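Quick one: structure below, then a few questions.
Note that this complex is displayed minus one protein chain, with the remaining chains in position.
In this document, chain identifiers A, B and C correspond to the written order of the chains, with residue numbering beginning at 1 in each.
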Amino acid sequence: MKVKVLAFGALTEILDREFYAEAEDTATLWAKLRGAYPALTGRKLLVAVNSAVVTENVPLQENDVVALMPPYSGG
Amino acid sequence: MKVKVLAFGALTEILDREFYAEAEDTATLWAKLRGAYPALTGRKLLVAVNSAVVTENVPLQENDVVALMPPYSGG
Amino acid sequence: MKSEKKVWVEGAIAPQKVADSLASHASKTNIGAHAMFLGQIRADEIEGKTVRAIEYSAYRELADTGMTDIREAIFSKYELTCMHVYHSLGVVAAGEICLFVFTSAPHRKAAIEACEEVVERIKKELPIWGREIFDDDTHQWKVNT
Partner (left out) sequence: MKSEKKVWVEGAIAPQKVADSLASHASKTNIGAHAMFLGQIRADEIEGKTVRAIEYSAYRELADTGMTDIREAIFSKYELTCMHVYHSLGVVAAGEICLFVFTSAPHRKAAIEACEEVVERIKKELPIWGREIFDDDTHQWKVNT
């Protein structure tokens, strides 16, 4: 599946803010990115698919939007 | 002892805001006033002598200032 | 920081005072959090009559001492940078502000908790009385809950 990936916060120093990737589920996507960018290893991460936070591995559909988010630090 | 009496809040509808009275202690003062102004009977009261709140009957000195105060309602 | 401050305001507290007080803290860059409380006069309906204003009076001498006690206790208890309190005397109309408590601290917990404690202590400990004036010009004395 080709999905759109959005990166936020400190992750934007390693990844582009927005790019496309191929993956069947969110766990595979993150594993692939870690393989390509070793600096991602060990990072705390929140994942949202189509603007809803997911807490487990979820299968991806074509054109899904996957957000990769470090811990929040607003306020 | 001649003392200066200050009345506050709802008490000012019964007593003058400021007047002089003769009494040996705070309990006697209040009893005298109740005798003269029956509308005072049963009123909740805080008493201060020379700008310090007193919670028991205290003897009065000549020229003391006695404040008679209903429950506070600021804020 | 613990010095005497002017507490009493004749009539309503202007909303602009809140902005001005806040703006004056921009140079204190160790502050991370401000907490504010504002009391506003409610147009309560009581037995068919509506409160149109409250007239506040105080035993100033005792209230000033009480405010100093509160200030000192709050500064010993919380890690605060500043604290400002304004209370109206005289007539304040419904919809207007009669109390403004403003605490600032490096971190939010101290500012928030101090602000709330100051509000509670002011209501409980300061010799201030409110006379509720109704739309037909009758009145009754306010009772704090």
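Descriptive notes on the structure:
As a working rule, contacts are C-beta pairs under 8 Å (C-beta built on N, C-alpha and C of every residue); 3 or more make two chains touch, one makes a residue touch a chain.
Note that the structure is a prediction, hence the values are computed from the model and not measured.
Under the touch definition stated at the start, the shown chains contacted by the missing one in the entire complex are A, C. Touch with the chain omitted from the figure is made, among C:H25, C:K49 or C:K124, by C:H25.
Residues 6, 8-10, 46, 48, 51-53, 67, 69-75 are the ones on subunit A that touch the missing chain.
Within subunit C, the residues in touch with the undisplayed chain are 15-16, 18-20, 22-23, 25-43, 94-97, 104, 106, 108, 111-112, 115-116, 119.
Simple rule for what comes next: only the chains that are shown with their structure count from here on.
In this assembly, the chain whose C-alpha centre lies farthest from subunit C is A. Mean C-alpha positions place subunit B and subunit C at a centre distance of 27 Å. Chain geometry summary: the mean Cα position of subunit A and that of subunit B are 74 Å apart. Chain contacts: subunit A has no residue touching two or more partner chains.
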